[in-house]
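With one protein chain held back, the other chains of the complex are shown just where they sit.
So, subunit A:
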Amino acid sequence: MLKTIFRNGCRLRPTFNICLSTSLSNRLHTLSPSNTYQNGQVWPHVFVLRRTSILDRHIKDAGQMRTPPPLTPRDIESRVLRICNEYDKIQEAQKNKIALETHFMNDLGLDSLDHVEIIVALENEFGFEIPDADYDKLYTVKAVVDYLKNRMHVVERPKPVVSSASDPRYDEHHH
């Protein structure tokens, strides 16, 4: 019930009139799977100021130390497949059949310039530069995924990143 109040009501207004227990506000701060809505969506999420009592406002927050969600191999695969599907030189018929074993040149009929285009799109997506020497290793989707896994050091089961931002014990010194 409190969740619906927050959803319809205040967004980032300083909450003078709501007396919140600190544990509740701490739980609301973190975007964990239990704090998302029922269907798994995350937005819109409501923030409430953590230091609600006026006497505590002088203490600076550690800020929302938002670490990016840890990367899984399936995540990489889905992103690569999405980029391949968005590429307009591939015919519509073949778009949904792109699998791990698809060879760019043999199966999809692309040439080396299209291959360069795909790799540039991948570079833009993942944010780092792929050197020229590696271009001829990346002819199949599987090779691309493996290469990205190596480069981004993606582990099978990533440990959840613990951030000490919401713990008031670390206000004096940050880790």
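The definition used in the following text is that a contact is a pair of C-beta atoms (placed from the backbone, for glycine too) under 8 Å apart; a residue touches a chain by one contact, two chains touch by 3 or more; residues count from 1.
Keep this in mind: contacts and distances are computed from a predicted model.
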Report summary line: Out of "NADH dehydrogenase [ubiquinone] 1 alpha subcomplex subunit 6", "pyridoxal kinase", "Trans-2,3-enoyl-CoA reductase b" or "glutathione transferase", the chain not pictured bears the UniProt name "NADH dehydrogenase [ubiquinone] 1 alpha subcomplex subunit 6"
Query raised in the report: Please identify, in ascending order, the residues of subunit A that touch the omitted chain?
Result: 88, 112-113, 116-117, 120, 132, 135
